[in-house]
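Apart from one protein chain that is not included, each protein chain of the complex appears where it belongs.
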Amino acid sequence: MARIGVFVCWCGSNIAETVNVSKASEISGNIPGVVYSVDYKYMCSDPGQTLLKNAIKEHNLTGAVVASCSPRMHEKTFRKAAKDAGMNPYMLEMANIREQCSWVHDNKDEGTDKTIDLIRMMVEKVKRNHPLEDIKIPVTKKALVIGGGVAGIQAALDIAAGGVPVVLVERESSIGGKMAALDETFPTLDCSQCILTPKMVEVSQDPLIEIMSFSEIEKVEGYVGNFKATIRKKARYVDTDLCTGCGTCWLKCPVKVTSEFEQGLGKRKAIYIPFPQAIPSRPRIDPENCLKLTKDRCGICQKVCPTKAINYDDVDRLVEVEVGAIVVTTGYKIMPVSEFPEYGGGRYKDVVTALQFERMVCASGPTLGELQRPSDGKLPETVVFVKCVGSRDPEHHHSYCSKICCMYVAKQTMLYRHKVHNGNCYVFYIDVRSNGKNYEEFVRRAQEKEGAQYIRGRVSQVYKDGEDLVVEGADTLTNSQVKIKCDLVVLATAMEAPDGIKELAQKLGISYDQNGFLTEAHPKLKPIESSTAGVFLAGCALSPRDIPDSVSEASGAAAKVLGLLSKDEMHKDGVVAFVNEATCVACQNCIRVCPFVAIQLKDICNRKGEVLRQVADVNPGLCVGCGTCTPSCPSRSIELKGFTDAELFAEINALAEL
Amino acid sequence: MKELIAKAKELLMNKEVDLLIGYQSAGEKKAKPLLIKNPDDADKLVFNEYCLSNLVTYLNRPDIKALSKVAVVAKGCDIRAIVVLLSENQLVREKIFIIGMTCDHVMSPDGTEENIKCSYCKVRNPHLADVVIGAPIDERISKETVVRHEDIEEFNKKTKEEKWNFWKEELSQCIRCYACRQVCPLCYCERCIVDFNNPQWIDTRSNPRGNFAWNIVRALHLSGRCIDCGECERVCPANIPLMLLNRSLQEEAKDKFDWEAGFDPEAQPPLTTFRKEDDEEFIR
Amino acid sequence: MAEQYIDYDKAKEMLGNLTKNSEIEVFGPVKKGNDTFISKLNQNSELSFDYFITVNSIKEALLPRFEPILKYRINHNGVTLEDLPPVKPLVVFGGRPCDASSLPLMKKLFNWDFKDEFYLERLKKVIIITIACDEMDENCFCTSVGGSPRNETGSDVLLERVCSTGWKAKAISEKGKNFLKENSNFFNAKLTPEKGYPKIAEKDIPVVFDSKKIKTWIENNFESPLWEEFGANCLSCAACTFVCPTCHCFDITDDASMWKGVRTKNWDACTLPYFTKHASGHNPRSQSYQRYRQRISHKYSYYIDLFGQVSCTGCGRCSRVCEAGVNILDILKRIDKEATKGGK
Amino acid sequence: MNYGYYPGCSAKSTSPEFDASTLALIDFLDLGIKELKDWVCCGASSMHAVDKIIHTSLSAMTLDAANSEKKDIMVQCPACLAHVLEAKEVLNENGELAADVKEAVGKEIEAKMKISHFSSILHDEYGLDRIKEKVTKSLNALKVASYYGCLIVRPQELMKYDDPENPMKMDDLVEACGASPVEWPFKTKCCGAGTAISDTPITLDLTYEILRMAKQNGAECITVLCPLCHNNLDLRQKKIEERYGEKFDLPIIYYTQLIGLAFGLDPKVLQLDRLFVDPFPLLKSKGIL
Partner (left out) sequence: MSENWEPKIVTFVCNWCTYAGADLAGTSRFKYSPNIRIIKTPCSGRIDPMFIVAAFEKGADAVLISGCHPGDCHYNEGNYNARRKFIMMRRLLSELGIDNERVIFAWCSASEGIKFARLVNEVSEKIKELGPFDEYHNLDQEER
């Protein structure tokens, strides 16, 4: 039999002015099941809470209703007090008689009547409430970072610094990402590799970080605190344990192939490391070009390898790792120029992407920093940069802004002018967006001190007239057509979501937007959380951003991971869905509507292990308690604790006239 | 008919199926279900325009579900129920053998005219069947055609008050025999919502209040799922025009979600999914 | 007393008159769609007398679909019981002899170990005006269970058709005599009996099985595989039991809101899947054929053990209403054949 | 294929060779396309700027002409194409302008027919493979610059002709006939027809650039699909050569004429002799004639 206490708060005059609190308390005392009722000036005060605690003990209460302010204000307070007094906290409910009653009504009789109704509704609910326990989830103290660009490197380092082991998975054969290919970085013009490679080395030397390069995520199962990831270690044909990275193999390899790292501007071998500072500094064999693997000839690398590390029979291997949290830092890709034939992309060798330009001016690039245009090696005397190529162009490509182009174009004009002091450089732009620390100053330096000529307008066409490239565009400030003859055109093409990101998102159960960028759980308040608990996001996987943003997000994600993994088990609210397995017929409605992938089918077996039938099964670790599953179930075999049908019906029922 | 009997015999003789569900004659202009395990009984099988029953409903019966494979004689309209059951994980495709019958039309329950549902049938040639028996029949309307139910249109000419009085009168006659539920191929819950008592969702008394709640919840639970077989209305001993409700919700599903149940087992049922641009003109 | 006749118009007038009196409940035949139902009449009811047999039986008049057996209110001082509405006198017009003959059967049950005051009170206050049959169909088998198209059992007044628009009335009981007297102004129709009425004679409905043999067979064949065959088509709805004049199972449910409640006796049916479901989740009659076996066995065996009589009047309603094609007569004939064959 | 041919007024005045070569191809390929009986001038190139209702009504009447013969519409002139497509869109959107047009025309006009350019029909419906089969006289690697002009690809949403930046249909067609299409950047540049009368020097400038680029990229001739482009490139070529002191000698040949040649049709029938820049020396030197 229920023994319920009702506590009506005056909130000074906030409630008492519009509600006859003593009458409310008195009438509430007559509700069947209520054994104690009282009104008090400030329930939330220490004496008020003591009153509650004492009443729970003295009257042996099974439930309590505090009629006061909004539960959003003090539910935690009173539930904690109830818990301290030995009552299950979920057996306490609040009737909101301040925000939703005394403050919105003037008439005291009406306010009092409504108050009594609200109390009665909560009393009836409490009668049906069940004691709930917080959900405890054990956690695996290990993290997985997917993507070894600068964001992934930073996240791995920060997590490891917190004492948690990390597996860093990278699709390419070296970590470093796009940043490793950059020449200098804005707005400081410090050398990209000079600041990145020490971090890469740090990663490789951290005993808590395991790098799995040339590997991809095959499958992810489990849930927050308890993920099991299967990682495909792609066949490398080089035993990374035996290999010392001496370099003999790639020096002797006779096959030359266009280098992806050099953006197609340089060559590599069929057995190669993508760039000299690669981490791990272990080569891989490109099976499509290796003579041994394609034609069963050559085999030189095996012959010259001093440690017998070459294995032509290597195959993909699957490795399972158990982790408690995942950080996704899969970065971006750059649109290739071939998408823009109207700008000469794919037609003229001297129309290049900004990333290619980085390699062209980089001291470690294919020309060792000597600026030569790709077609004939000539020093370009006039260069035209075109911004917003593919970005901010909803009719043809992407509607979004790629965010970093304004800055790197300004940087590249400087890099160009530093190489070619009397060269001409023009920039076609729509707007100049330079809203970072020292960014605006940087752009102005490019324009005012470094001689870049900015033309506001779009380019209509790039074509070749004789030996010259001609850029035709509009100057919308002077309202005139512009035609510039030049030697090199650099297109600041849009940043795009990388290949395979949708498949990865599906494996992780996280969502992505129409552009393929991963979606944050909340654009403002949960910018680095995904919709799946325990999966965090950082860097350009979310949308275009620059290095400082990516790095700070990575650190943020690492902090989230460390917070999550700091305890042996996680505690969460006991308001979760539960299944009545006796009546569930596994129609999958709940599974289909659950936004958090918290419900799965489970087999019910007999003693011999034969499957008798299937039922829905809620993973309380993933369930967030929204209750969308409940109305989707026609036989009501799934319900939400704390908001069961019986509880809500009791509230409705309490409205029937006396 | 010969082909059907031969196929049935073959299936039962070769033990390809444990049970075959078909139709037998029940007198002049009448047919009723026939459940047979013995190949000799296959001679009783008939198929004609009086074969109204949607035999798919038997596939939900626990004793029949327990069998390893069952053959069912089904018209295109009946197969739509199989599609829904497949999409809702209630049947295992490999465990049923669908003998699809081409069917131009069946008769109305009283046997006097063409059944109303046949005038807008889109599956005269059954889909999804393991074997199709009968000559191909010209579909009278295409799959893309949006069906407007004349009875709904007519009904919607009534005022609010007329509608209310109509249903009050009709539903007061419901005796709560649950024939509508039991015959429905899509009512397969282990425990029906009406059999709940904590909380008591639906008043079990066959008073107008209980009858309203029952018929509301029934229509609602079939919304986006009803495949228009009309069995509930046919078996209702009180002759309540239940399909008026079901058809209007079919129309709503078509209009608002571009959905017709029972054609694609892979598609997401409309009430378990959404589109961001769904209608919300009615939401303030 | 001279012979009394009543025609369609007078009958309508009489029933209309009775309906005006809010102190009595009147039931009569009302047409809906192609079928006729015994319904509680109100001012707007459209009576129809040209029917073969009503879909439902007159059971509904005496054993309502739902009926309050307890009412209470809660207030701040506690719980108070409320009075139940009094049982009103009833007139039931238009049942067939197979309807009326169910009443003595039902009386035995409701007068058994527990006296059901609601049923018995109604039975006391009811006037049953039965119309003898003058049509039949393939589902009729009253003669096999001791009835006949002109059986008087259970009726207070029996009407026999003499022409296309009227009947000859015959009082069977004292109540009937008084009713005819009180309403003699409606039973004074000048009707000339026409040739060809009644259309059917008792011999038109031959006896087709021996209920004794059937009882014995049932007693000995609980596990017979034939039951599975009999119940194969059954979809487990309650249509057959709800139209049956002798099915009488009910459930007791509470409907309560915060401050008041009512406990109600509701029709229930052994054919429904949840009828025997235990709280444990176990269901001893989990399959439809088991439930159907219960229905037949109850009528043709257990009831005889308890009350010495078959609890079936041969009206055939269950077969007519069953859209799954379960036909009780076919099954009884088959059992009879099996019993004869087996010699038991 | 159920097209009626809408030639437009140019075909009947300034460029009968376009008309003639088109009809010759229709006849040769047995496409069964006949000229619409009641087609109306589309009102180019001034009416659309003067009065929207009259402008749309003119094209609507052509749609009506097609309706009365139950035909889809085949168009050759890009301006005509743009205007009938626009009228179709206006009528289907059924807004205020459509109501005005209905009133002006005096009837309800259904706009459900298909409207296609002849080059699209050859390219997409008849098919390049079948065209290749019909070629009897290969164009012998003649270097052809396909010049589409500005109208046929713009606005893309309306015309839906081909890639607006780099259309390929004519290139494909002449390639199928054995020619070597020249890749060049000025396929869709404006020839300046709009200012040809009002400010001729501008037009001459623009057309000069086109001729220059074609020549620079190795073209031996230019093929076109627009009568006005043809006018500017062909009729004014001599004037341009004088003005800029540069010799081009680039024959400007309709694509229908080139295809006709490949099919072995009589140059007279194709009216090649009507061209101002004499194509015969080139064709002879390439062994095509």
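Chains: A, B, C and D, in written order; residue numbering restarts at 1 for each.
The definition used in the following text is that a contact is a pair of C-beta atoms (placed from the backbone, for glycine too) under 8 Å apart; a residue touches a chain by one contact, two chains touch by 3 or more.
Small disclaimer: the values here were computed from a predicted structure and weren't measured.
Visitor: Sort by label and list the shown chains the missing chain touches.
Guide: A, B, C
Visitor: Which residue among A:Y42, A:W103 or A:Y312 touches the omitted chain?
Guide: Checking the options A:Y42, A:W103 or A:Y312, the one contacting the hidden chain is A:W103.
Visitor: Among A:Q154, A:T185 or A:N653, which residue is in contact with the omitted chain in the full complex?
Guide: A:N653
Visitor: Out of B:I5, B:L67, B:V131 or B:A219, which touches the unshown chain?
Guide: B:A219
Visitor: Of the residues B:E94, B:E113 or B:E280, I need the one that contacts the missing chain.
Guide: B:E280
Visitor: For the chain left out of this view, which of A:G148, A:P187, A:G556 or A:G627 touches it?
Guide: Hidden-chain contact among the options goes to A:G627.
Visitor: Can you list, in ascending order, the chain B residues touching the missing chain?
Guide: Chain B touches the missing chain through residues 155, 158, 160-168, 193, 201, 203, 207-209, 212-213, 216-217, 219-220, 223-224, 244-245, 248-249, 252-253, 256-257, 270-276, 278-280, 282-284.
Visitor: Contact with the hidden chain only, please: which chain A residues?
Guide: Within chain A, the residues that touch the unshown chain are 70-72, 96, 98-101, 103-107, 110-111, 113-114, 117-118, 121, 531, 575, 593, 595-596, 624-628, 630-632, 640, 643, 645, 648-649, 651-653, 655-657.
Visitor: List the chain C residues touching the unshown chain?
Guide: 40, 64-68, 71, 85, 257, 262, 264
The definition used in the following text is that only the chains that are shown with their structure count from here on.
Visitor: Which neighbours does chain B have in common with chain C?
Guide: A
Visitor: Which chains are joined by the largest number of contacting C-beta pairs?
Guide: Per-pair contact counts point to B-C as the maximum.
Visitor: CA centre of chain A versus CA centre of chain C: separation in Å?
Guide: 70
Visitor: So the centre of each chain is just the mean of its C-alpha atoms; given that, what is the distance between chain C and chain D in Å?
Guide: About 88 Å, centre to centre.
Visitor: Would you please write down the residue numbers of chain B that are in contact with two or more other chains?
Guide: 191, 200
Visitor: Could you pull out which chain B residues touch chain A in their complex?
Guide: Contact set of chain B toward chain A: 88-90, 188-193, 196, 198-201, 221, 268-269, 271-273.
Visitor: Under the touch definition given earlier, write down the residues of chain A that touch chain D in their complex.
Guide: 341-342, 344, 347, 461, 463-466
Visitor: Taking the touch rule as given, give the residues of chain A at its contact with chain C in the complex, in rising order.
Guide: Counting only chain A, the residues touching chain C are 27, 30, 32, 120, 124, 582, 653-658.
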